[in-house]
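Only one protein chain is missing; all other protein chains are in place.
Chain lettering (A, B and C) follows the sequence in which the chains are written, and residue indices restart at 1 in each chain.
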Amino acid sequence: MELNILAFGIAKDIFGAPSVIVNLDEGADTATLKTLLETQYPRLKQLASYMVAVNNEYAQDENSISERDEVAIIPPVSGG
Amino acid sequence: MELNILAFGIAKDIFGAPSVIVNLDEGADTATLKTLLETQYPRLKQLASYMVAVNNEYAQDENSISERDEVAIIPPVSGG
Amino acid sequence: MQDDWLRYSCQMALPGFEASSQALLQNARVLIVGAGGLGCPAAQYLAASGVGTLGIADFDEVSVSNLHRQILYNPADVGRLKAEVACARLQQQNPGIKLVPHMAKITSTNVIQVIDSYDIILDGADNFETRYLLNDAAVLAGKPVVYGAIYQYEGQVAVWNLPNADGSRSPNYRDLYPQVNATQVPNCSVGGVIPTLAGIIGCMQANEVIKCITQTGELLKGKVLLFDAQTMQSRVIKIGDVTQTNIKALEITEHIPTVTAVELKEGLNEDTYTLVDVRTDQERDEFDIGGLHIELDEVEDNLQEFEDDKTYVFYCSSGKRSGEAVKLLKQKLPGVKAYSLKGGLQEWNLN
Partner (left out) sequence: MQDDWLRYSCQMALPGFEASSQALLQNARVLIVGAGGLGCPAAQYLAASGVGTLGIADFDEVSVSNLHRQILYNPADVGRLKAEVACARLQQQNPGIKLVPHMAKITSTNVIQVIDSYDIILDGADNFETRYLLNDAAVLAGKPVVYGAIYQYEGQVAVWNLPNADGSRSPNYRDLYPQVNATQVPNCSVGGVIPTLAGIIGCMQANEVIKCITQTGELLKGKVLLFDAQTMQSRVIKIGDVTQTNIKALEITEHIPTVTAVELKEGLNEDTYTLVDVRTDQERDEFDIGGLHIELDEVEDNLQEFEDDKTYVFYCSSGKRSGEAVKLLKQKLPGVKAYSLKGGLQEWNLN
């Protein structure tokens, strides 16, 4: 399936765009998506952690994703 | 159809609740909804104007409404 | 980079925000109408970010009950003119900008002249009359208005009257609400307001002003944002691309006859006046100075109470609601003599 991934914060810089499209097997889990993204964008892995939100819910590694889902990558933010 | 109407601002006081359910013919227009509400809640008419939003869009009097629509009544606000 | 731009280095580091954006801010002239709950935070951030000319229009004085949300003022400022106090404080905050206080009440007579020297108007008014006046004058003068309004836990933000590519204009306040019966919509002194909401909405207005000046981001054009501080939910309602209104002239500002607390005390001794309290039951329970009690939103339904040969003095806590009552009476019962107690019971209790 083609999945559109929304980027927040520093993820926009890492992806070089406010959203990117990735190819993933239908029903793949969040861990698989993270591995794929981290391979394509090694800086993402260097953050140490970031949130994957699916349909505005925090996605655990084992949650599966389908084509209709809205997926967002939300990295940590430090500024104050 | 049964239509759930969300209330904002002073409309909450006028309805006495954050939302009310009204009965309307399927496909009735906004003008009909307003007339019905103003009959049940005369204080609404006394405001002189208020916005009806259907699915987060300003609804003109002639726009028809269906059961799946999200309808909100948004009266004017003066405070500063 | 100019030396004095170190102050702005953290915003000039933003993507899409260039030295030229800072120059646009420096050259911009913004009029803030209402130095209250919305105007205070908006003015702070527009001053901080380097808007070159900031006009502050407010004819009112600081009162104690303002202090929970009007964060430019201290208790020591009570009784002083808001526009003056605000300008002095903001000038300390940023000595590199020009501050212009406007202490005259904005009316149909002076509004066009007042807004003439500004590029953008920030509507932080606390009454419908001023909101419509600013809106209509801005439409006539072709200037954008950054609108904000608050009540209890809910706020609204929008940007009105922006130019479209085809020469038409985006919607304005009268597209949303063609007209309002002000006696039927309670203001903050009746229904209350949570101070943080004023801060959030005022900062959102300043945000839209900066975007408008620097031509960055996506303005709330043809849209209105609704925010609820109790649930932290917000939604953006789409109004349309082009205004459907046809504003050709200003509505004439009505003069509201007032009496001062001193005049009223003398008049009461001589039995000249009949008092009418237009506050809520709750306010009445706490304190009153006698007379009839008809809440503002009930006055219209009780016009039979008023007699042609009597002189009525309406009162509330601040003079705002009693002013609305006098306007209504002048319109519906032009034969009845009606005054509003200037400054309301707050003023009465000081004398």
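Note that in this section a contact is a pair of C-beta atoms (placed from the backbone, for glycine too) under 8 Å apart; a residue touches a chain by one contact, two chains touch by 3 or more.
Values in this document were obtained by computation on a predicted structure and should not be read as measured data.
Touched by the hidden chain, which of the shown chains?
Checking the complete complex, the chain left out touches A, C.
Would you mind spotting which of C:S20, C:Q215 or C:Q230 touches the chain that isn't drawn?
Residue touching the chain left out of view: C:Q230.
Among C:L220, C:I294, C:V313 or C:L341, which residue is in contact with the omitted chain in the full complex?
C:L220
Given the full complex, what residues of subunit A touch the hidden partner chain?
Residues 8-10, 43, 46-51, 53, 56-58, 72, 74-80 of subunit A touch the chain absent from view.
List the subunit C residues touching the unshown chain?
1, 6-15, 17, 41, 44-45, 48-50, 64-71, 73-76, 92-95, 152-153, 157, 188-197, 199-200, 202-204, 206-208, 210-211, 216-218, 220, 225, 229-234, 236, 286
Just so it is clear, only the chains that are shown with their structure count from here on.
Just the number, please: Cα centre separation of subunit B and subunit C in whole Å.
Their C-alpha centroids are separated by 26 Å.
Between subunit A and subunit C, what is the gap in Å from one C-alpha centre to the other?
Taking the mean C-alpha position of each chain, the two centres sit 44 Å apart.
I'd like to verify one number: the distance from the centre of subunit A to the centre of subunit B, where each centre is the average of its C-alpha atoms, in whole angstrom.
39
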